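Just passing along the structure, written as structure tokens.
A selection of the complex's chains, in situ.
Chain nomenclature is as follows: A and B, assigned in order of appearance, with residue numbering initiated at 1 for each chain independently.
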Amino acid sequence: MGNLCECLGNFFGRKNTNVRVSLPAVCFIWQIAMIVLFGIFIRYDEESDVKKWLELKKSANITSNIENDFYFRYPSFQDVHVMIFVGFGFLMTFLKRYSFSGVGFNFLIAAFGLQWALLMQGWFHSLDPVTAKISIGVESMINADFCCAGSLIAMGALLGKVSPVQLMIVTLFGVTLFAVEEYIILDLLHCRDAGGSMVIHAFGGYYGLAISWVLYRPKLHQSKSLNGSVYHSDMFAMIGTLFLWMFWPSFNSAITDHGDGQPRAAINTYLALASSVLTAVAISSMSQKKGKLDMVHIQNATLAGGVAMGTAAEFMITPYGSLIVGFCCGIISTFGYLFVTPFLEKTLKLQDTCGIHNLHAVPGMLGGFVGAIVAAFANEDVYGKEGLKRVFDFEGDFANRTPGTQGGFQAAGTCVAIAFGLVGGGIVGLILRFPIWGDPADDNCFDDDVYWEVPEEEEEEIIPPVLEYNNHMIHKHQDISESNFSVEQS
Amino acid sequence: MGNLCECLGNFFGRKNTNVRVSLPAVCFIWQIAMIVLFGIFIRYDEESDVKKWLELKKSANITSNIENDFYFRYPSFQDVHVMIFVGFGFLMTFLKRYSFSGVGFNFLIAAFGLQWALLMQGWFHSLDPVTAKISIGVESMINADFCCAGSLIAMGALLGKVSPVQLMIVTLFGVTLFAVEEYIILDLLHCRDAGGSMVIHAFGGYYGLAISWVLYRPKLHQSKSLNGSVYHSDMFAMIGTLFLWMFWPSFNSAITDHGDGQPRAAINTYLALASSVLTAVAISSMSQKKGKLDMVHIQNATLAGGVAMGTAAEFMITPYGSLIVGFCCGIISTFGYLFVTPFLEKTLKLQDTCGIHNLHAVPGMLGGFVGAIVAAFANEDVYGKEGLKRVFDFEGDFANRTPGTQGGFQAAGTCVAIAFGLVGGGIVGLILRFPIWGDPADDNCFDDDVYWEVPEEEEEEIIPPVLEYNNHMIHKHQDISESNFSVEQS
């Protein structure tokens, strides 16, 4: 099938990257669908509905408005929100001529994804069996942002090689798959995964890698000249890196238990991230003849500690345990950028633009197993009897589960997440191969000019404006623009 | 009078843009005035004064420090603060050679405006009748930031065409007018407008447009070459866009009711903004032959949903209602950038650099009417009896007001805001036409070089420093530049 597509594409000379019909159609139709489905299903929860909140206060004997969940979680929500839109968005601006797309498409698909996530997660987790309504509140917004993150991670592997329409499809299916695997992992297997090492990073990473593998472009080297950074694009990417790094403690603690759970998750993540920075710098420096640092490693591998603490952050992993996790993941992730990504590209035909294999897939998987080990070794000495119940939610059907069993289920959950990513990604990849989605040709990748009105060359900026009164110059100038154009067309 | 000014200006050849006396004078005198007036009027409120807080705790039987308003509102305050300084500031950096002014003048006038706002809003809203003192606290800081926003919006229409002294005057009058219209709308008409669709956006938008209309520059096309973006200036503007977009839920919920009010406002705004993104992208793509996206639309129209939810966010507009508002405003705003701004410039002689007509004036006005409609349809079924009182503050003099009447007053409030903007802006525009404020000539607009020490050209950056000592190399370099040039010309 792939060959057929290629033939069709090549038959018309250049691939058709016009998305003037498909992109507006997708945006409009899906947004209207959201409105209809929200009208049918979505309502305020009892902490954001004025009538229900006043009733709840009376019935639950709540004395102060500060007990509203908003005050426990909203600051963390805003931090997570920044990570999704500025963090992921700017992290993907590192390419010299793909910054508009990096931040702009991230913006588009996250804005769609969070709406679809509210529905999908609502259906699976909080559909009222009587009224068939979904109640949303602050925690739903955090979860919806989390759910988008899976698809944004996948976007990292595909960056520069797909059209915005394809990214919308990646998000539609990504969010759907996320909601299902999350239901299996958190509800059926009863795993704990507050920061989503498994459900977000391992899933999102392998989902993106599988799609990218199916979409392999043998002639991608034709776009090689644009597949790299320039000085200022690397600086923009550092904005993304730092906001991810700084707010990761909020990410991992956003939906943990009120009280001790949130500070513990924040401290553990804070420490693991700090540790990652030092080992990423060390390996980066060692890898180069003159000890020079590579921005790719600083932008990415410094974050590996946060990914790997996604599951264990809320457990009693101890501060030094967090440092050890960050230490190892900083090393593994940097090694990944140095050796594994080139190896995968060469042998497995896997093109991974942002190296999500090293930042999300592997650290996410490791985070899942770290969580399993920490859970398996949990005991009443450390947690207390009540604490053990509280942290692992050993209640209801799961009242008799032991920490050892929990560890097994955590490990199983990690495998489920990876399997969902790989299989789901494979299928979505096949869908994306249809030659109708407006993806760029192999010699046209990593170029904003395909999907954006890009302002005139920066070179113009340094021509003193006064010259424009000089007719001779203006003529010359027009000549250039025209001749450029003709060269490109020829 | 305008013609006279022009004559005077032209008489001396080039307009005098030297602000070496006027700018320091304005800054010093006004800042000293602030100190004196603060000394006379401003004191800490009872939640930030140690003596009064300890007394309040006893008298009001407050058991925990967490009941202090600080913990309800400070995270939102910080988000709003980021919107004012980074959001508005960086949104105005999109011009290729006016980024220093965009972010720098925004910084200056907001820093002045918030002080003046504390006074003006204090006199109108919280002057103690006995002691003649104004008490300020966290909510005052939020309101002062809000009040600045009106003038910052106005700055958007004037960007590149006025001097910093003129912007200070715009802010002085803008804050003054704001405080008066806010007093009329919120206190006399007893409207609700937590996120300021009316008092901030409709007022600020029409205020800026009226000023810009009075300051019409017939020969502005002479600065045309600088009235556009370059690649990296568009990226800086996206920082502004995203921080506005992400923190808008905090903006609209910052001063709503404790408890249910804040999460409801946040959720509604979050949804409306997401919806705006999709429709802005859709229209932007449809408008261009090849379906390419335009950064202007992505930077601005994606925010329209937040503006339009400024009034209704705290009401029970329902989640799907929010999506519908965002859906419509994303479309209207993008259409505005495509058709209305060029039309206004051509027929009404209205030069609106940032297109505030499409992002603030119209969505703000619509937001006011959306609020009116939602208020008019409020009922006890949805809000509960107590809830209706709580949300619309039907107490004291207004205990007998019905939702229907409230809707009427909300609509009237919107009209008051627009009228204040238009009339006030017209008058301020006339003041700004005096030829003493140091504004740039028509062929000198949109240029940082007029008011800033701009570092040497970026071109220098790419000459390796070692070369500067080597004449031979410099020759070579020139050869290349020339040969590049000739190739491009051939």
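In this section, contacts are C-beta pairs under 8 Å (C-beta built on N, C-alpha and C of every residue); 3 or more make two chains touch, one makes a residue touch a chain.
Since we're looking at a predicted model, the values are computed, not measured.
> For this file, in which 2 copies are placed, how many copies does the full complex count?
When the whole complex is considered, it contains 3 copies.
In this section, only the chains that are shown with their structure count from here on.
> Taking the mean of the C-alpha atoms as each chain's centre, how many Å separate subunit A from subunit B?
It comes to 31 Å between the two C-alpha centres.
> Taking the complex as given, what residues does subunit A use to touch subunit B?
17-24, 27-28, 30-32, 34-36, 38-39, 42-44, 47-55, 57, 64-66, 68-71, 74-75, 78, 81-82, 85-86, 89-90, 93, 97, 99-100, 103-104, 107-108, 111-112, 114-115, 136-138, 141, 164, 232, 236, 239, 438, 450-456, 458, 460-462, 465, 468, 476, 479-480, 483-484
> Under the touch definition given earlier, write down the residues of subunit B that touch subunit A in their complex.
For subunit B paired with subunit A, touching residues are 66-67, 71-72, 75-76, 79, 96-97, 225-226, 228-232, 234-235, 238-239, 242-243, 245-247, 249-250, 257-264, 266-267, 270-271, 273-275, 277-279, 281-283, 285-286, 288-295, 298, 302, 316, 318-320, 323-324, 327, 382-384, 386-387, 390-391, 447, 457-459, 488-490.
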